[in-house]
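To start, I am sharing the structure in question, which I have written as structure tokens.
Note that this complex is displayed minus one protein chain, with the remaining chains in position.
In order of appearance the chains are A, B and C, and numbering begins at 1 in each one.
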Amino acid sequence: MSEQLVTLSRKDFVSDQEVRWCPGCGDYAILAAVQKVMPEFQVPREKTVFVSGIGCSSRFPYYMNTYGFHTIHGRAPAVATGIKLANPELDVWVATGDGDGLSIGGNHLMHALRRNVDLKILLFNNRIYGLTKGQYSPTSVLGQKTKSTPFGVVDHPMSPVAFALGANARFVARTIDVLTTKHMPDMLRRTHDHKGASFLEIFQNCNVFNDGAFDYFVEKDVAADRQLFLEHGKPMVFGAKRDKGLRLKPGKLELEVVQLGDNGVTEADVLVHDETNLPLAFLLGQLEPPEFPIALGVLYCNPAPTYERMVHDQVNATREKLGAGDLDKLFRAGNTWKVG
Amino acid sequence: MSEQLVTLSRKDFVSDQEVRWCPGCGDYAILAAVQKVMPEFQVPREKTVFVSGIGCSSRFPYYMNTYGFHTIHGRAPAVATGIKLANPELDVWVATGDGDGLSIGGNHLMHALRRNVDLKILLFNNRIYGLTKGQYSPTSVLGQKTKSTPFGVVDHPMSPVAFALGANARFVARTIDVLTTKHMPDMLRRTHDHKGASFLEIFQNCNVFNDGAFDYFVEKDVAADRQLFLEHGKPMVFGAKRDKGLRLKPGKLELEVVQLGDNGVTEADVLVHDETNLPLAFLLGQLEPPEFPIALGVLYCNPAPTYERMVHDQVNATREKLGAGDLDKLFRAGNTWKVG
Amino acid sequence: MDHVESTTSKVTGKLPTEEIDSVVIRFAGDSGDGMQLTGTQFTQATALQGNDLATFPDFPAEIRAPAGTTFGVSAFQIQFASFDVLTPGDAPDALVAMNPAALRVHLKDLPRGGLLIVNSGAFTPGNLKKAGYETNPIEDGSLDGYRLVSVDISKATLAATQPFGLSQKEALRCKNMWTLGLAFWLYDRDRQSTIDGLRKQFAKRPEIADANIAALNAGHAYGETIELPSGMSRLIVPKAKYEPGLYRNTTGNEATAWGLIAGCQSAGIPMMLGSYPITPASDILHYLSALKHFGVVTFQAEDEIAAICAAIGASFSGSLGVTTTSGPGMALKTEAMGLAVVTELPLVIVDIQRGGPSTGLPTKTEQSDLLQAVVGRNADTPLAVLAAATPGDCFTLAIEAVRIATKYMTPVILLTDGYLANGAEPWRIPEASALPKFPVHLRTEAAGFHPFLRDPDTLGRAWAVPGTPELLHRIGGLEKDYDSGNISYDAANHHKMTKTRAAKIAGIARDIPLQTVHEGEDSGDMLVVSWGSTYGAVLQGVRNARRRGLKVSHAHVRYMSPFPRNLGEVLSRFKKILVPEMNNGQLVKLLRAEYLAPAEGFNKISGQPFRVSEIESKIRETLEA
Partner (left out) sequence: MDHVESTTSKVTGKLPTEEIDSVVIRFAGDSGDGMQLTGTQFTQATALQGNDLATFPDFPAEIRAPAGTTFGVSAFQIQFASFDVLTPGDAPDALVAMNPAALRVHLKDLPRGGLLIVNSGAFTPGNLKKAGYETNPIEDGSLDGYRLVSVDISKATLAATQPFGLSQKEALRCKNMWTLGLAFWLYDRDRQSTIDGLRKQFAKRPEIADANIAALNAGHAYGETIELPSGMSRLIVPKAKYEPGLYRNTTGNEATAWGLIAGCQSAGIPMMLGSYPITPASDILHYLSALKHFGVVTFQAEDEIAAICAAIGASFSGSLGVTTTSGPGMALKTEAMGLAVVTELPLVIVDIQRGGPSTGLPTKTEQSDLLQAVVGRNADTPLAVLAAATPGDCFTLAIEAVRIATKYMTPVILLTDGYLANGAEPWRIPEASALPKFPVHLRTEAAGFHPFLRDPDTLGRAWAVPGTPELLHRIGGLEKDYDSGNISYDAANHHKMTKTRAAKIAGIARDIPLQTVHEGEDSGDMLVVSWGSTYGAVLQGVRNARRRGLKVSHAHVRYMSPFPRNLGEVLSRFKKILVPEMNNGQLVKLLRAEYLAPAEGFNKISGQPFRVSEIESKIRETLEA
């Protein structure tokens, strides 16, 4: 009864529910990109589950024609962990926001990453609480005026990728909602293909409550100079003319931007990306325009055994050692006595 | 009525409550060290508050003759944030465990660190749940057999310092319960003196449920070779004969252990510790014996404005701009009308 | 189509005016049509005109639902009258529908013969289809029987705003002001407050202010030239008789924020709000965040648990800790409430109830957190619970919550709901100096001190805050010794402490007003008991029933835990007791359990307030049964 996989197309992943985001919201682009890449994975729709918390971004599952669970605020990683533990065969995705995933749900996200549960986690970072109409979030920037900070934010913001790396995540990547043609789909593919907890931060524009939050590196005139596309094994070159690079300051753990061609600097001097180097990923996650370009792509990828695999291996090993559980044996183990 | 500060001694910080830890528990040494250094800070006892969650370690406040609040499991950082916001004059300490602070309370701890609330946070890491009699914690190691993992832990453990750095902590340090004479007191001093959220991980032996968890770098015969004491501006030298050092692999973001004297390696080749370098701190936090020594001391210290300061500066600025709040004015602002 | 049509015969020329007691009008349109603003402005002008009023904003859960959809319809209803207005009205006398979806959703509530104003310009094939209309109802005769005014408001607005050089999109945004202008004309309201408001709001973009004002004026002028359906007059609602004083409009959330500030001033202590945004409570956080000059510290926590915990910490430090939330957030605070109860710290928890369970109906109102508030915690964990009756009552009870919390050293839950939170009513502005004063005395004397030393009258414990010399002490979640405040696992002590905590809360009954019968005789066949926001509908329902000769009285409960000490006695004087609630029966359970009173529930769980008529017919039915 399973589906004819090859015949699935984008449309098969579109549910019959009306999409209820504000016109112009970046969430549309993400939804379209996900629906576009899903057929490529050759996973039957019935084996795919989208799990979310609460927030605009968390409405995502309703729009995917797969199984879906719109849970409660912040708890999607925990629910998803249960889903995956109960049935490791399922392809489980988590859609969450900067509030849902990093504020109320920070702990669950951290532990799902640490345990390396095989979940594909999409964090829609719009640096605002959309659904509740515009309060600041843990990624909102200092000074940002929002409904709950009429005089400006005074909380130091957090970096989702630093957080994920600090939590021992084995796959950390980043993209932007506007990169619809290639980069976002590519990142979704990588996110899917990594076995274990995959963490993809997507900068997403909330055009109603935080419009233009990412303009400082997304606007046409600055994009090329402020976006660094990481590729494993490739030098970190960027710029409209691809004439800038990142270099490790000699003998130090600091990066600097170099101009190719100046003072004899060539591409060979530029640092080569290594997805498996954790401190490098951490360093790249710190880069912020205008001083540095924002690092996009796979910052870190270093697979390890997944949690649900280890759990079930243990279940199986125990069963092999002790035999399938037998209630009669269990009840009668230890001291018993007969009456009558 | 305030206390004669200079006359305070260790004993003044000992409360009248009987200490109720198991004989031999590492918590005793930490308590003694804290009571020893407190008088040095010249903070009146009534301005000092110890806040904790639940766990063996969280009984700490009862034993300190200061103000204290033994709250609920995992919530100490949140309660402490409220205490500090309400009265920034207070010297607020948080005592927490690896379960209390990193499992149930991970999110509050993360956000307190991120916001840079001026709290002195002591994390008693015994890699076990003590109070509930021996279940594994998020820092328990793979394979560890505990009450809830009779066949061994399958959760990848987390690193408290990586977590703290990932959360944007501005002060991260580490010590061991057995280093009672100098290192632990020193670290407590540094923890206290840093303005902002200070995070001190203390490896603490639970001799009942996880005895010897740290023997692999604490035992006499291995200690010198497996403990690296960091000092800002000093080369990272260690070993019984102080003949080993850490070096950055040329052009890479990786460390290696070098033998001083071998192949002409001298102290000058050894990496110099820089407390203000975040990626370095992250790298140091990853080091694990036997391959590397464990990094002790201040891994990272890079002060920033504290949260409660920024909050109150904003309150004051608003008051200056708008005048002290006047209810009559508030009620009458906007459209009103008179009747009769 | 910018002419006036009517399916009934037409009258031309200037309309006669007619005096009338009360009017209910409902504005409905797309979320993007600015209906909430229209409603608020209409309310403002109506209040200034001296009518009593009540409002009911009803908006979708979506931030900005796609244009033209039925789920994106936003509505605002107001009743204004020359008498004491208790509800926003059961059914509208007039309905404004800015597009087909609004018509689709709201027409069913308009009685036959009601005035129906539609923006014909929005009745495009696309919009009709989205709303599920196969033919255009303006044209297919299906609106026969209503007094229809069909006018192309879009076009009229574009024309009116044309001089100001706005983009078409911006210009169309002024549609709501055109509509408001027409409504102002119809009900003879003054435009000035709206004009002033627009000038202020768009101070930085005067062309937008100008365009909006032009649209407003055009809509008004349109009224002058209108051909209204037959039988219609321009309606004049005389001023209501108010107690003398200075008035303003206030919503429940605003009143709550202000009451909390006022309460803390009365107590003489600073306030620390720990909160996490959640509909429909977020506005309290917004309001208080902007009132930093009152010395309020607002802390947007990482979640509801941190929010209440920070508030508890602040109370430990000598501020009043406050936390504001709604159902799912209340649920999360459960454990920490227990900590506040056992440590006996003052704390105010405001719960703006909404439809549940779980995420439920976030933007709809409900009264279903009562049992949770009163008994919904692990162990025996008594605390005080108050419930506001009207938007203005939120102010009074917020002050009362602060008083009880600080005097009895206890958490107090203040229940309001989505309907009160967003609904507005005229509010007589008090003089700050006339507000109750109840200064807190923090303990400073060392002699005889221990942290659980109790005031023999209130049983409230001593509040000694960090920073106070010589009173060093530790508190926490473990059981305390009655006589020393130290940890105690003693069996008899636990019994005594549990009984003491209960007695402390029960004792508050001596310190609150007796229960009164609000309407009707003090005893008799039937008493209707209400609580919370159903106050207005129930009172009106009882009044109507009495007017029709039914023997029924009304009592409204504002103190939910403890109950007023004479409540049982009041109930015992009636044969039948009816308890209408917007839940599946909660107060009714408490009354039956407490007093063995034969109370019966009347329950509406639709996320919508009761209609007066529903109450009235239920009274009749019950009396006849």
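Here, a contact is a pair of C-beta atoms (placed from the backbone, for glycine too) under 8 Å apart; a residue touches a chain by one contact, two chains touch by 3 or more.
Just so you know, these numbers come straight off a predicted model, no measurement behind them.
*Asks:* Since one chain is left out of the picture, which of the remaining chains does it touch in the full complex?
*Replies:* Computed over the complete complex, the missing chain touches A, B, C.
*Asks:* Which of these, C:155, C:199, C:494 or C:551, touches the one chain of the complex that we don't see?
*Replies:* C:494
*Asks:* What does the interface between subunit A and the hidden chain look like in terms of residue numbers?
*Replies:* 1-3, 15, 17, 44-51, 54, 61-62, 64-72, 75, 78-87, 89-90, 107-108, 110-111, 311-312, 314-315, 318-319, 321-328, 330-332, 334-340
*Asks:* Under the stated touch rule, tell me which residues of subunit B contact the chain that is not displayed.
*Replies:* 18-23, 54, 56, 70, 72-74, 103-104, 106, 129-133, 135-136, 138, 147-151, 155, 208
*Asks:* Extract the touching residues of subunit C with respect to the undisplayed chain.
*Replies:* 60-61, 71, 327-328, 330-332, 334-335, 338-339, 341-343, 353, 355-364, 366, 368-369, 371-372, 375-381, 476-479, 489, 491-492, 494-495, 498-499, 501-502, 583-584, 586, 589-590, 592-594, 596, 598, 604-608
As a working rule, only the chains that are shown with their structure count from here on.
*Asks:* By CA centroid distance, what chain is farthest from subunit C?
*Replies:* When every chain centre is compared against subunit C, the largest gap points to B.
*Asks:* Averaging only over C-alpha atoms, locate the centres of subunit B and subunit C and give their separation in whole Å.
*Replies:* Inter-chain centre distance comes to 45 Å.
*Asks:* Taking each chain's centre as its mean C-alpha position, how far apart are subunit A and subunit C in Å?
*Replies:* Averaging C-alpha atoms per chain gives centres 39 Å apart.
*Asks:* I need the residues of subunit A touching at least two other chains; which ones are they?
*Replies:* 103-104, 106, 138, 151, 155
*Asks:* Would you please write down the residue numbers of subunit C that are in contact with two or more other chains?
*Replies:* Residues 292, 302-303 of subunit C touch two or more partner chains.
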